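Take a look at the structure set out below.
Heads up, one of the protein chains got dropped from this complex, but the rest are sitting where they should.
Let's turn to chain A:
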Amino acid sequence: MFDWDAVWKFIVSPFFLQAAWTTLWLSVVAQLAGVVLGLFLALMRMSRFKWLSFPVQVYVWFFRGSPLLVQVLLLWDGLPKLVPGLLFSQITCILIAFSLNEAAYMSEIIRAGISSVDPGQMEAARALGMRYWLAMRRIILPQAARVIIPPLGNEFNNMLKTTSIASVIGLEELTGTAEILGAPTFSIFELLIVATVYYLLLTTLWDYFQRWIERRLDPEYAAKGGRPGRRPGQKSWTQRVLGFGNPPLESGELIAGGHGGAR
């Protein structure tokens, strides 16, 4: 018999709120690490030096070519055997495995994003005396971001669900909590339903958030007046972070600033 009472009892319980929080922060940290590491991998992969690009190819080949579950178990069970005494906590182990795995995928996504930017943009930046990192940060990455953000959103959606793998080494995120709490009363099925509701809640919220970011990446978002309530031309948070969409200045401000007084 399906036990509805178990569902109602646990759906807003501290256990699952705590578990949802674990799932969320694991996902966020692993995704952020994956993006940062993936950026460096992508830039190395795009280097004209073989000794920089080849190791990345091997890295990506390994992490995309083997199951994440196996990578987690290798780190959890295998590493202590290989290096006696080296035993990570469950959380550390999961974060390392997830970050490394995600970096492989992100590096390919970021590489595609950077490749989508016209090479003339980099040339123009260099011709103006900009150095590689400055040109990357100010010119290339903001333009690549528009190509990178949609698949990055999918990656994070995936990440929220993939954290369930952490349950196999006993971590109490959503899936693990359902299993552990459900086992004594034979109500695992009911509690997995509860976990599913939480997963759906998280992915739905993320979906809205992602659409919000993508709208903001439109370079003319600010020029069009942006969100209701925002001063026309005021930069959105996303635009500030990514370094574009500077607010247009009224010509009056220029005169007030003491320049161009002839007008």
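We adopt the following convention: a contact is a pair of C-beta atoms (placed from the backbone, for glycine too) under 8 Å apart; a residue touches a chain by one contact, two chains touch by 3 or more; residues count from 1.
The rule we apply is simple: contacts and distances are computed from a predicted model.
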"Dihydroorotase", "Alpha-D-ribose 1-methylphosphonate 5-phosphate C-P lyase", "FAD-dependent oxidoreductase" or "ATP-binding protein" - which is the UniProt name of the missing chain
"ATP-binding protein"
From A:6, A:42, A:114 or A:139, the answer for touching the chain not displayed is A:139
Taking the entire complex into account, which one of A:12, A:58, A:83 or A:127 touches the absent chain?
A:127
Where the missing chain touches chain A, by residue:
118, 120-121, 123-132, 134, 138-139, 142-143, 219-220, 223, 244-246, 248-249, 251, 254, 257, 259-262
